[in-house]
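Only a part of the assembly is drawn; its chains keep their places, and the rest are absent.
Chain lettering (A, B and C) follows the sequence in which the chains are written, and residue indices restart at 1 in each chain.
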Amino acid sequence: MARVVVDVMLKPEILDPQGQAVANALPRLGVNDVASVRIGRRVEIEFAGEADLDRAKEIADKLLANPVIEDYAVRVEA
Amino acid sequence: MRIGVVTFPGSLDDGDAARAARYSGAEVVRLWHADPELYGVDAVVLPGGFSYGDYLRCGAIARFAPVMETIAKGARDGLPVLGICNGFQILCEAHLLPGALTRNQHLHFRNRDQKLRIEAAATAWTNGFDSGQEIVIPVKNGEGCFVGSEELLDRLEANGQIVARYVGENPNGSMRDIAAIRNEAGNVVGIMPHPEHAIDLLTGPSVDGLTFFTSVLAHLAGAAQPVEEEVAA
Amino acid sequence: MTAVDIDVDTVERALATADEEQPFAELGLQPDEYERIQQILGRRPTQSELAMYSIMWSEHCSYKSSKIHLRQFGEKKPPSERMLAGIGENAGVVAITDKLAVTFKVESHNHPSFVEPYQGAATGVGGIVRDILAMGARPVAVMDALRFGAADHPDTARVLPGVVAGVGGYGNCLGLPNVGGEIVFDPCYQGNPLVNALCVGVLPVDGLQRKEADGPGNIVVLMGAKTGRDGIGGVSVLASATFDSESEQQRPAVQVGDPFMEKLLIESCLELYASKLIVGVQDLGGAGLTCALTETSASAGTGMSVQLEKVHLREASMQPHEILASESQERMLLIVEPAKLDAVLGIATLWGVSATAIGVVTDTGRLVIDWHGQTVVDVPPGSLVDDGPVYARPLKEPNDLPLLIADRAETLPRPANPEELRETLLRMIASPNLCDKSWVTEQYDRYVLGNTILAQPEDAGVIRIDEETHLGVALSCDGNARFARLDPYEGAKLALAESYRNVAVTGAVPIAVSNCMNFGSPEDPGVMWQFAEAVRGLADGCLELGIPVTGGNVSFYNQTGAVPIHPTPVIAVLGIHEDVRHRVPMGFSQEGDLLYVLGT
């Protein structure tokens, strides 16, 4: 078994209401030194055999990310 | 009797909860998330909706509202609290109820009229029902799947803390068909379906929901009595 | 603030560089239109001005192809004392009683929903809700009319779930019950699905809000979400002149909705209305600040002086023309007397919504916009709103129409015996267009607010608007594009009649009509003919039924390549229900009831 991680984040210029809501809540927890929060998805793909980065990229392209609003990064996890 | 209904930013069924409390004969006090004061209410309803947009996790941000601190303290001292849908999620996030509510197994928001079986009538909010009674009230949520460890679930069963179960098709994949639970003391109840939408045949599938609100009034009236009995005895 | 290094096209610069070439064609402006702009200004427009004219004179904002046809709705309008606001306003408003009024409107969000189904549909709901809010009303229910390609086409599997989740995601989170709509599958929508959203709101008769930026000296306040590079689409060509292609990529056309922010915006606006704290209000829709600033000042005949750098930005690097063109969601523009500014900002703060004074109303008749102390826009606002081009485009009945009409249903094989009849019936009720729609409708909250009297699967939605008197309204929206393809005039009338009947059979009296006209390219004479016929049909139908069209929306360019969708007029009818306790649901209520057929 080998794990590939795909991090999917909204493109920087796209509004992230989730991150914004969390950032706005922080002062109530007494946290004042955070400039911004962005929230995306972390997808762990467990391959039966070898980790297959190209395959993972293909899956990300087709299923995991919407290229119109999201970017993704793929990496093998140690 | 005064029932407080809390409004968080993003609360949606707060007007409905207030209407249901009014129909049951209670005086309604609207409470505001940013105001810790409870204005002497005898019971509190945390209504449905999407507090803070339900961003991050449902109820996760609402839990930190100033009013929640007072409610948490009150709940530990026996104040009856009913969390409906988003209110149930907030109660779990605030650890006033065990377990957690997660994304519906089928991944869709689902709104339908749902049959439930009341499993525990011995709570502040369900004493007007008979144990085993079946009722129909609307369910509508996207994250109503109750989860907990097997150990927790066994404990809830053993303690009679499961207040209601889904009958027929489980609308969200909730473990052991759990629709509602209570805390150990029985004053805090969380329910995923919406009793406040079943108080009038004109606008809902039944009037079964009203009993939750009349129950708490009976509970409060009853709670006043034992003290007198003690005095008498 | 003057320390900022400004590299923008100012009025001063426009005067100095009169011959600079500008990408007006890429922005969709015709050479004669560009010339008109220069005449109006007496010089070449600045980048920002060019962006503003290109937006306001676009088909979407100026109704340049449809205007001459839509006039019929006013001309043929039966007299109605109930109408408090009509076509030209954000949404039509009709009085229900001496004290209560309702406002409703349908709007399309077709193209964005094909690109990003969830966000496209979600922001479609958000946009129509703000239209209703801008009239002074509390939004109380939504409906959605949807059209998709073939049910078994792979792309339908991508678009439909996203659209439905988006309509539900936004409406549910706003706490607006969804009380009905339509879903129709037809291959003609394969590359161009339709997402039409309807919203209805309730307001006190004396609480009607105006958009006019009256009263020189009054403050212009922008309230709601920060402004980002959402949906600035075509205007990005202005950037490509000065930016490299790398940064060009950073200009998304897709808007992301934040229903939570919209909910807060609704509550703050309603509180502002109730406390009578504002002079005027306008929602920011498709054309963003450009439309809001020009419409509010033009309709009042005033001017405005705006400091654009005061707009709260999501990205600091945004240029003035981008800020003016941004379609960021969940924003409203307010006109406020100076003495009431603090109270207004206080209410916004209470709800956690940001609000910023960005300018003042003037009596100059000019909209002057500064960017860090330099003037980037100086225009007569009316020239953007009212003086846009108007076209009487050529009309021609499509060539294939006689053939289509000749191919009559009578030539189809008919079931010859009970077996075949049974078989046909079963096939029909299992077909995508007739089957049970609960997979969709169960994703919508129909209970929230506690006033839903009838919703899916009924033919019309009924909601209570007054708990004391049991007063309610009934709503239906319908369209049949196959009828309209064969005869757009009759097709529009039929859609109106169906909607009217749906409302009437609940026990309500129909009083007002809204519509969304979904058509192909107006530059195609065949499409233009279909449009003209449909509008004529609707106007005539309304005259015959004695109810006015109070508003609507036109969506052109719904086509794939050269092939337009079927003409799809979606007609919404609103009726008054005197006592919702007497509503008539469609199900048989008990055994032994008698069945009658009425009509011919």
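Rule of thumb we're sticking to: a contact is a pair of C-beta atoms (placed from the backbone, for glycine too) under 8 Å apart; a residue touches a chain by one contact, two chains touch by 3 or more.
All figures in this text were calculated on a predicted structure; none of them were measured in a lab.
Protein chain copy numbers for the full complex, given in the shown labels, come to A x2, B x1, C x1.
What we mean here is this: only the chains that are shown with their structure count from here on.
Between A-C and A-B, more C-beta contact pairs are found at A-C.
Put simply, the C-alpha centre of chain B and that of chain C have 38 angstrom between them. For this pair, chain A with chain C, the centres built from the Cα atoms lie 33 Å apart. Per-chain CA centroids place chain A at a distance of 34 Å from chain B. The set of chain C residues touching two or more other chains comprises 258, 260-261, 352.
For chain B, the set of residues that touch two or more other chains comprises 52-53, 55. Contact residues of chain C toward chain A in the complex are 115-116, 119, 225, 228-230, 250-252, 254-258, 260-261, 314-315, 328-329, 352.
Chain B contributes residues 52-53, 55-56, 61, 64-65 to its touches with chain A in the complex.
Chain A makes touch with chain B in their complex at residues 17-18, 21-22, 25, 28-29, 39.
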